[in-house]
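Reading through the structure tokens given below for one structure.
Every protein chain but one is kept in place in this view of the complex.
Take a look at chain A:
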Amino acid sequence: MRIILNGEPAEVSAATLAAALDELGYGEGPFATALNHDFVPAGERRERQLAEGDAIEIIAPMQGG
């Protein structure tokens, strides 16, 4: 299905957020996820079903002021 990953179109076959992260190649690294602008805690990614057009944000530590 077509999704939006970090603002760019992407294609995944996975049905859940956790499976999509695996499919897209995100490992264990420190990152957090949001689905359609709402935070999804790591512990809830396996239950969170994806739908066509969903927007996933994956953000990681970065320098800040």
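Criterion: contacts are C-beta pairs under 8 Å (C-beta built on N, C-alpha and C of every residue); 3 or more make two chains touch, one makes a residue touch a chain; residues count from 1.
Heads up, the rule we're going with is that contacts and distances are computed from a predicted model.
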{"item": "Hidden subunit of the complex - UniProt protein name among \"Cytochrome bo(3) ubiquinol oxidase subunit 3\", \"ABC-type polar-amino-acid transporter\", \"Thiazole synthase\" or \"Potassium-transporting ATPase potassium-binding subunit\"", "value": "\"Thiazole synthase\""}
{"item": "Residues from chain A at the interface with the omitted partner, ascending", "value": "6-7, 24-26, 29-34, 37-39, 41-42, 57-65"}
